[in-house]
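Every protein chain of the complex appears in place save one, which is left out.
Let's look at chain A:
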Amino acid sequence: MMEIIKVGMADLNVTGYPNALTTLGLGSCVGVCIYDTKTKIIGMIHIMLPYSWGVKNNTNPAKFADTGIPLLIEKMEELGAAKKNMLAKLAGGAQMFEVTRSEFMNIGKRNVEAAKKVLQEQNIPIVAEDTGGNYGRTIIFYSEDGRLEIKTIGKGTKTI
């Protein structure tokens, strides 16, 4: 029986075949999805902010791209995944409101950039992404083949 496991905001989870991982209603946050093509072990993290440095209260590593993504990889390795077989997909990073007051506010874009940088440092190729825009996304990540299903309100469903 396939199980669909939820990943909350500022949270991460890993699982193996035949399960799937999901996170609901991603806005400016970014869902980073990694899968191991050999073992079919998958991992998902719902990051809220790009970097942990300079943030006073950073007790939750899963909140940030810089601390969360390496932790996600570690958790996958504990299950038996190998970094050399890992591929990544990204979704989210929307700008929900047109706020122009400061650069900080385009947090969605900054989250995507940070996730890409961290994945590059970890030598994990990004094979697909569905990021940006001004709408929310629900994502489901399948261990079976690493496909990522993206649902929106009024903009349909797609798979990357």
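One rule holds in what follows: a residue touches a chain if its C-beta (ideal position, glycine included) is under 8 Å from a C-beta of that chain, and two chains touch if they have at least 3 such contacts; residues count from 1.
Going forward, contacts and distances are computed from a predicted model.
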| item | value |
| --- | --- |
| "Alpha-1,4-digalacturonate transport system permease protein", "Cytochrome ubiquinol oxidase subunit I", "CheC, inhibitor of MCP methylation" or "Decaprenylphospho-beta-D-erythro-pentofuranosid-2-ulose 2-reductase" - which is the UniProt name of the missing chain | "CheC, inhibitor of MCP methylation" |
| Residue of A:Ile107, A:Ile124 or A:Leu148 touching the missing chain in the full complex | A:Ile107 |
| Option from A:Ile4, A:Val55 or A:Ala82 whose C-beta touches the chain left out | A:Val55 |
| Chain A, residues in touch with the chain not shown (by the definition above) | 8-11, 24-29, 48-49, 55-57, 59-60, 63, 94, 96-99, 101, 107, 134-138, 153 |
